[in-house]
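With one protein chain removed, the remaining protein chains of the complex are shown where they sit.
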Amino acid sequence: MKVLTAFNYDSNSLKNKMQQTFRLIIDCPDQLGLVANVSQFLAEHQATIVEASHHTDQQTGRFFMRHEINADSVNLSMESFASAFRQVASQFDMQWKLTDSHQKRKVALLASKESHCLNDLLHRWHSGEMYCDIPCIIANHPQMQEYADWYNIPFHWIDFASQDKQAAFEQILELLEKYEVDVTVLARFMQILPDWLCHKLAGQALNIHHSFLPSFAGAKPYQQAYDRGVKLIGATCHYVTQDLDEGPIIEQQVIRISHSDTAADLVRKGKDCEKTALANGLRYHLEDRVIIHQHKTVVFA
Amino acid sequence: MKVLTAFNYDSNSLKNKMQQTFRLIIDCPDQLGLVANVSQFLAEHQATIVEASHHTDQQTGRFFMRHEINADSVNLSMESFASAFRQVASQFDMQWKLTDSHQKRKVALLASKESHCLNDLLHRWHSGEMYCDIPCIIANHPQMQEYADWYNIPFHWIDFASQDKQAAFEQILELLEKYEVDVTVLARFMQILPDWLCHKLAGQALNIHHSFLPSFAGAKPYQQAYDRGVKLIGATCHYVTQDLDEGPIIEQQVIRISHSDTAADLVRKGKDCEKTALANGLRYHLEDRVIIHQHKTVVFA
Amino acid sequence: MKVLTAFNYDSNSLKNKMQQTFRLIIDCPDQLGLVANVSQFLAEHQATIVEASHHTDQQTGRFFMRHEINADSVNLSMESFASAFRQVASQFDMQWKLTDSHQKRKVALLASKESHCLNDLLHRWHSGEMYCDIPCIIANHPQMQEYADWYNIPFHWIDFASQDKQAAFEQILELLEKYEVDVTVLARFMQILPDWLCHKLAGQALNIHHSFLPSFAGAKPYQQAYDRGVKLIGATCHYVTQDLDEGPIIEQQVIRISHSDTAADLVRKGKDCEKTALANGLRYHLEDRVIIHQHKTVVFA
Partner (left out) sequence: MKVLTAFNYDSNSLKNKMQQTFRLIIDCPDQLGLVANVSQFLAEHQATIVEASHHTDQQTGRFFMRHEINADSVNLSMESFASAFRQVASQFDMQWKLTDSHQKRKVALLASKESHCLNDLLHRWHSGEMYCDIPCIIANHPQMQEYADWYNIPFHWIDFASQDKQAAFEQILELLEKYEVDVTVLARFMQILPDWLCHKLAGQALNIHHSFLPSFAGAKPYQQAYDRGVKLIGATCHYVTQDLDEGPIIEQQVIRISHSDTAADLVRKGKDCEKTALANGLRYHLEDRVIIHQHKTVVFA
């Protein structure tokens, strides 16, 4: 009888295993010589390209590029490298950023009473699959405290029942600022963010909607799906915007159902879609794979 | 070198290969003793059950049952068998039907200029995969004549440009009646049926909509999907009703897309969904696997 | 701004919400009058059928039936009901069982160092989605203790390094007996069960194999898949038998990959398949939806 061995990524030392890369994300008007100049710049600095993705939106003439570069290969610090790139960037009128794969983002999780997405993300984080820090969990109900406690993460219950929503959301913003949060994830947070907060968190807040948008926007999507008699249900991870359920879509998942599934079965089956769509969407975001272009996304998955 | 052998169903003699069955479809209020009585009836007539499916709609208290019975096992003709069943049926206030799997339905195909669904259905029929007769193809454009000619099926071009729609649709109805059509399939027929014709064909006309309904109902669904930036597109096979794109859904298919797909790519990828959804939906219908219940379907797939 | 409300099944009081049912599972030679007699028996005892599924294996002539009956509708205790059924059962030479949906099975989880399946099952159990008791977690490594502690479940580390395997597996069997375990789940347990233990647990032990069996049986399936260059990977939930990776398959899941995925990416993507396949398989088993027939399964999903 022999012992099976397996890959094992259950470790908080993921960083040590992960090759350090710099990620250069570019968004600019499509122009001749663009790729050549960027590539020339990278070659001049000895940058080994681990992954490269391009996309041109033919309708808008906008160009998007993502490079993942072996950090060790570059003969400069990230700061100096960024400084040096500024000239290329300005020449081509780029919106751009350079990020370090070893630099953990701070991700705040917002929840209500449903635990499936929360638990899923926490486990992926804890097991080293999702590379980030989770400085706090904020909820409008107290039940999720147990998950926060297990994972030893500060939990903040913002009581929406005993105060007006404006005050409640101001408290949330305070917490996000206090913890210097980079990304806010609405992991089945069942309160609609006010416009001012959507604006504040633009491009940095992800939601999971429990339907295959644009079908069944709004409340009780599983009941809507049941009532309509669709044969597949789904979930949608999108950026939060002022227009409820209309934000740029990052990822969607679907699952087959039948007449024999009750509305409660849809809820159960849909949860697996929600978990996967949100986890994929967040991972793409954390790895700088998503570029928002107007009300859509480019996802270099 | 050895010769591979394979299953081969490319034959018009499918009927000879297909075991003859009677299909007993029941739709009635759920009641105690229902299944016992039906089963007792079947046993009394020596009926061997090939396939049995039940469903109770818990909300409406409606019961649905489909039996597929080996015809050779029954000691009566189908007519006598049906007569005998009438007593059970009336006792339980059933809507019911008994059909013969060897009795081919007459399926009319309605088309416009797109050939993919038409060709797909014609091939499935010709190769013996889809068990039915196709007495005619009707179109509002002349291009599909070549497909009709190849398969030696009468082709009728109803010119919608040179007459008003009412007259055009009356011509279509005349043809459906002349050919004694049982099932009308809108295989990417790009004209909206008038209410009176929807009513006439109720429960016997299937449409394929090129979106994952209820998303992107109406015109140009692929363009709508492209503009919204969804990450999956689909197709929906549903019964035709007066409420456009709102009929009971039989089958849906989806396919993954990305930012790099143009609207034309969506059209191309979506075609495979359309073909499969329509072919599955039609097969379910022809095999008496679909029961319409209010605005939804029970599909004993 | 309005509050969204949603279905919420995060509760340990699932039992109270779940309608109590009796499940009657029958496996016998196909015979005339079988369904009539069972249905007659049910009707005589006023049994309301919530769900009914039939299957006849045409090759072996074996018949399988599962009824889920509203417990409240029956005018007898489950014991008396079972007693009464014995006569029908013996008349038709049935293998059968009658179970109570409110009777929780005791499920032991066996693990090694990978936490994803373990955490997934624990959360589904804790949130009330998976209806069972989990009396113990047994592992051949100590790392999973933290999960056991969080969920307040006894954890037993059986050290395979410091003793021979025979002794180690005897310890495991002792624990299974001590906790009166009904179902043993190998949630990425990386030790191969000896024949005597497979025999002992026949039909009551589920494994998750991290490949789309029969592809890539044996060790390191993700590396095998990477080396072969397949375009989809998967996971398989099956019953444990003496023939490694050859047991009856209950459920399989797949996910698309590409040339750009490393072997480590396959591991990460495959985990989602493993979790879903194992959770589905276990739920089917706990709900008495799986009947083993020779080396295959009938799954009334």
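Just so it is clear, A, B and C label the chains in written order, and each chain counts residues from 1 on its own.
Criterion: contacts are C-beta pairs under 8 Å (C-beta built on N, C-alpha and C of every residue); 3 or more make two chains touch, one makes a residue touch a chain.
This structure is a prediction, so every number in the text was calculated from the model and none was measured.
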Hidden-chain contact residue, picked from the options C:20, C:215 or C:242: C:215
Selected residue (touches chain absent from view) among B:45, B:116, B:200 or B:228: B:116
Hidden partner interface residues of subunit A, rising order: 30, 32-33, 35-40, 42-43, 46, 48-54, 56, 256
Contact set of subunit C toward the excluded chain (per top definition): 55, 58, 212-216, 228-232, 234, 248-252, 254, 258-260, 262, 295-299, 301
Where the unshown chain meets subunit B, residue by residue: 1-10, 51, 112-116, 119-120, 123, 127, 129, 143, 150, 160, 165, 188, 190-192, 194, 210, 219-220, 222-223, 260, 263-264, 267-268, 271-272, 276
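Throughout what follows, only the chains that are shown with their structure count from here on.
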Chains contacting each of subunit B and subunit C, listed by label: A
Two chains joined by the most C-beta pairs in contact, as defined above: A-C
Between subunit C and subunit A, distance of the C-alpha-averaged centres to the nearest whole Å: 33
Euclidean distance of C-alpha centroids - subunit A vs subunit B, Å: 42
Residues of subunit A engaged with two or more neighbouring chains: 260
